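One chain of protein is taken out of this complex; the other chains stay put.
Right after this comes chain A.
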Amino acid sequence: MIPLKLQIILLLFILLAIVQLTRMITRYKLDLKYALLWILLTMTALLLVIFPQLLSKTANILSIETPTNALFLLAILLILAIIFSLTIALSRASNKIKNISQELGILRYEFESYKKNIGKE
């Protein structure tokens, strides 16, 4: 299967990632909403490192010859999901920026004309 040394190194990496994720969420640096997929990713990785036989089983189910390829497939799918969620977040954010810019432009105009009228009186 997988050498113990590699297993331990991978485990350390994942634990480090989990600690960092948790830290950022508790400090409000990372919105839980956007962290959900990352949590899913780390949990999957954790599971696979502790029980590597799961990967062989998955490969079997998907009729993929080597477990490594199953791992790549899984990893790429998760990464795509994360990227897609980013695109959604970006669309939402750009819409909000658009609305705020429009509002700000109008408000600035109204404010300037208000100031002018005050000056006249």
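Convention: contacts are C-beta pairs under 8 Å (C-beta built on N, C-alpha and C of every residue); 3 or more make two chains touch, one makes a residue touch a chain; residues count from 1.
By definition in this document, contacts and distances are computed from a predicted model.
According to its UniProt record, the chain left out of view corresponds to "Glycosyl transferase" among "Ribose import ATP-binding protein RbsA", "MoxR family ATPase", "Chemotaxis protein X" or "Glycosyl transferase".
When the omitted chain is restored, the residue from A:Gln20, A:Gln53 or A:Gln102 that touches it is A:Gln102. Along chain A, the points of touch with the absent chain fall at residues 97-98, 101-106, 108-109, 113.
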